[in-house]
Each structure stands twice: as structure tokens, then as C-alpha cells.
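All protein chains but one are shown at their positions in the complex.
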Amino acid sequence: MSSLHTINKSTAHCAMTSCMKALQSGDSILLIEDGVYASAQLSQYNIEGVSIYALREDLLARGLPTTQLPGAIQAVSYCDFVDLVCRHQRCVSWT
Amino acid sequence: MKSLKLPQRPPIALDKDGYLRNMSDWSPEVAELLAAEIPLNLSAAHWEVIDVLRAFYQAHGLSPATRPFVKLVARDLGAEKGRSIYLMKLFPGNPALIASKLAGLPRPSNCF
Amino acid sequence: MKLTVLVHAAPYSSQAAYSAYRFSASALAAGHEIYRLFFYYDGVHNSNSLSIQAQDEFDLIAAWRTLIDTHQLDAISCVSSALKRGILDAQEAARYEKSASNLAEEFTLSGLGQLVEASMMSDRVVSFGG
Partner (left out) sequence: MSIDNAKTITFISRSTPYGHGRAKACLDMVLSAAVFEQKINFIFMDDGVWQLKKGQTPSNIDAKDLSAAFAALPLYEVNDLYVEASAIEERGLSLDELVVPAQAIESAKIAELISLSDVVFTL
């Protein structure tokens, strides 16, 4: 029963650390808005069994390259965002 | 603007649904007048429910909707009275809405 | 799938309401159903018809209105959040004796119960805010 977690804040806020506590194997994280700034820090966690995505539009808007994302983070579109919501049983937004 | 008129007092403002605009305007006389508008004659059985509601609001700052209202009456006045049928007889229509109005509380939100 | 989208951020103060709009438009484009858009807390500012945007900036409120109208979506602004923030429909304006109403006509004012009901009826609820 996996969850999609969205994070929309940079690491200056506790959204990311709070999200980390609530993860289970099989869950996914999607970084959106200022959450995309957390890509580098997040990739260091290397969380077992959790896929990490970042919203392409939000990366590009902030001058972050979508091609050289750290770790196994994958850039996705809004259309993929919708798919991710459907593929997980529930969605939790960390703000 | 709707209002209640008591002798020797400025008119008491009501909203469109007949709730007091200012909770501090409430007094037992005001409750009697609000009841007369419905119309309803307040008996001791009504008053004990109104008192329970006012005490609950004092303690918790909440105006209970139907289900917690029934449970509250059951807790404070006993299971015999904490029943929808009993409360429906006392406050015909929507007991939680009517009783909260007479008790001078804000309109309970999400009250069916 | 049946989706409900909860927005609890004001437009322009943060990106969240815009994200909710883009998400909703993408979901519709992908053939999903939006059971309800629910605007809560500061999110009710998305339903203010009197908001004016500079000509060279994206008009999020206009975009919401078009999206709701085009797809005939059920868009609800939470009534208690809205009244506090000065977003009124004609009926509430009359009730509280205010001189004007400003709720955009594509939206309806209703209670939080509509969010709970939507949560029960939808396959997924997606929240945007903060």
C-alpha cells in the first residue's frame, strides 16, 4: 500500500526531514516547487526501496539541469505527476 | 437587520438564521425570547440541555453538531436523555441547531 | 480515476495554487475525472473575482475559471474560510449586510463537509498548499 509524498519546500524547512520519517519501502517522493532545491541533499539519503522524482518544469524554472540530477532522481512532467498519483494508493503533501 | 427587543435594553442583533450576533448578549430572558420566535416554551427539560451546551462551550469553545450533541447530553444528563428521539421532541426540527441557538452559541458547522 | 484536488494556498503568495492548477489541467487532459476542486483556508483567494493581475503575468484566477467552466467542474470554496477573508457570494453578502459580493461565478461556497464527502467518493485526494 504505497504512498506518493510530495515535498514543496527547500531544505531550510522541515518538510523534507518530516517526510523522511513517514516513508515506507515502495513509496515514492516527488519534489515540486521549491522542493526541487532539495535534490542534492535528498540523493544522499539513498533510501532503500523509495523512488525519487522531481518535477521538470520546476527544475527548469529554477535553473537546475534536468539531465544531471543527483543520485537516481528522475525528472518527470506534470503528466507523469498525474500517473504517479494514480499508481500510489494515497498522496501525502509535505509543506 | 433582525433584532430582539427587551424593555430598557438596546435591541439585540440577530443574524438571518436567528442566531445572536454577539454571544455576550445572551441571558436567560434572551433565550426565552429566542424560543418564542420559534415558537417554543422553555421548560426545565429544555433548560438543562441549554445549560449543558453552555458549559460545554465554556470548557471547549465548540458548538457541537448533531452526533456529539447527542453524546454530550448522554454524558451529562444520562442515557435516557441522550437520545435523538428525546431531543427531537424537545427541539423539533434540528435539535443541535435549535438548542445551540437558544444557548446563544455560534451555529454548529457541518450540522445536518 | 476520480480525483479530488484540495488547494489551501492563495494564488501568487506561493507557487502551490499554480501547481494545483497545472496538476488539475494535466489530470483532465489525461482523461481522469476531477470529482471536486476544494479551496480551503488561504486557497479561497483563488475564487476572488475582483483580483487584478498585471497584463504581463499569468492570471491564475482567470485560468481556474476557464478550466472549471470548460470541464464543468465542481469547484467549492470553503464558506467559513471565505467569509473570514472577505470572499462572499450574493447570498452571504445579503445575509451579513455587506455592500458587494465577489465570489467568481464558477465557484460555490459550501462547508468542509464537501471536502470530506469528496474524499469518500474519490479514488485519490491530492493537496496543494503551504
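Think of it as A, B and C in the order they're written, each chain with its own count starting at 1.
The rule is short, and it goes like this: a contact is a pair of C-beta atoms (placed from the backbone, for glycine too) under 8 Å apart; a residue touches a chain by one contact, two chains touch by 3 or more.
Computed from a predicted structure; not experimentally measured.
Taking the complete complex into account, the chain left out of view touches A, B, C. For chain B, the residues in touch with the chain missing from this view are 56, 59-62, 64-68, 71-72, 75, 109-112.
Residue positions on chain A in contact with the hidden chain: 1-3, 14, 18, 21-24, 89-95, in rising order.
Think of the hidden chain as still there; on chain C it touches residues 6, 8, 40-41, 80-81, 111-113, 115-117, 119-120, 125, 127, 129.
Criterion: only the chains that are shown with their structure count from here on.
Pairs B-C and A-C differ in how many C-beta pairs touch across them, and the larger number is found at A-C. Chain A and chain B have Cα centroids lying 50 Å from one another.
Here the CA centre of chain B is 33 Å from the CA centre of chain C.
Averaged C-alpha coordinates give centres for chain A and chain C that are 25 Å from one another.
Shared contact sites, meaning residues of chain C that touch two or more other chains, are absent. Touching of two or more other chains is recorded for no residue of chain B. Across the complex, chain C meets chain B through its residues 80, 94-97, 111-113. The touching residues of chain C, when paired with chain A in their complex, are 1, 3, 14-16, 19, 22-23, 25-27, 29-30, 32, 123-130. Listing the residues of chain B that touch chain C in their complex gives 1, 15-16, 109-110.
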